[in-house]
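Entry: chain A
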Amino acid sequence: MGMEIAHIMASCMGGIRTSGDLVAWMQMTRRMRIHEAKAYVAEKLGVGIIDLTDEEIMRDIRKDLGIGTVTSIAGSPKGIRAKIKVAELLDINIRSVALFKSQMGF
Partner candidate 1 sequence: MNKEIFESAADAILRGDPEKAAEVARKGLGEGIDPLTLISDGFVPGINKVGDMFECGQLFLPELVKAANAMQRATDIVNAAIPEGEGQTRGRIIIGTVEGDVHDIGKTIVVSLMKANGFEVMDLGRDVSTDRFVEAAEQFNADIIGTSALLTTTMEGQRRLEYKLKETGLKKRFKTMVGGAPITQRWAKRIGADAFAENASEAVKQAKALLET
Partner candidate 2 sequence: MSNEITTRMGDGERVLFSAEEIREDIRVGTAQAAERAGIPALSAEEQEKLFDIIADPSRIVSVQPGEEVIVSDDGCSMSFYGGQDGGGVGAPLSRMQAVLTYERACGADTTSLGHSDYSFKPVKPIINFEANDYYNTSMVTTAPFFYGAQPNLGLYFQPDGPCPNAAELMPMGKIDAARQAQEEAAGHLTRDLVFVGSRLADVGLEGLNLDTSGSAGDADFLAALNAVARLKEKVPDLPILMGASGEFIIGMHGEVEYDGQRLAGLYPQDQVKVIETAGADIAGVAINTTTTESLPWNLSRSVTFMKAASEASNIPVHANVGMGVCGIPMMEQPPIDSVTRVSKALVQIGKADGL
């Protein structure tokens, strides 16, 4: 268990603390290598590469875009609602989102 946390601290982008989830989506859905994925996400967010792992910058961006923040903010999207916005922001197909939308008749 501690090993995973050590990797996260040493090398990980930080998941929804920063933009790790967004970059991961680009690797998964578009087969982008790490630098390409980061550049793509940075462009979509209008920030620099270095900003992608900066909590101080990413927190406000995530809150404003409604794509999920690591601390729980009442009324702010998380889960599938946040993923719908992530799919739109990154212009990608997230399969759970597609299913959810079809169930909701979107």
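For anyone wondering why these and not others, all candidates are chains of the complex that A comes from, given by their letters.
The definition used in the following text is that a residue touches a chain if its C-beta (ideal position, glycine included) is under 8 Å from a C-beta of that chain, and two chains touch if they have at least 3 such contacts; residues count from 1.
All values reported here derive from a predicted model rather than from experimental measurement.
Note on this complex: chain A touches candidate 2; the remaining options among 1 or 2 do not touch it here. Residues 1-18, 20-21, 23-25, 27-29, 31-34, 37, 49-50, 52-54, 67-68, 70, 72, 78-80, 82-83, 86, 93-100 of chain A touch candidate 2 in their complex.
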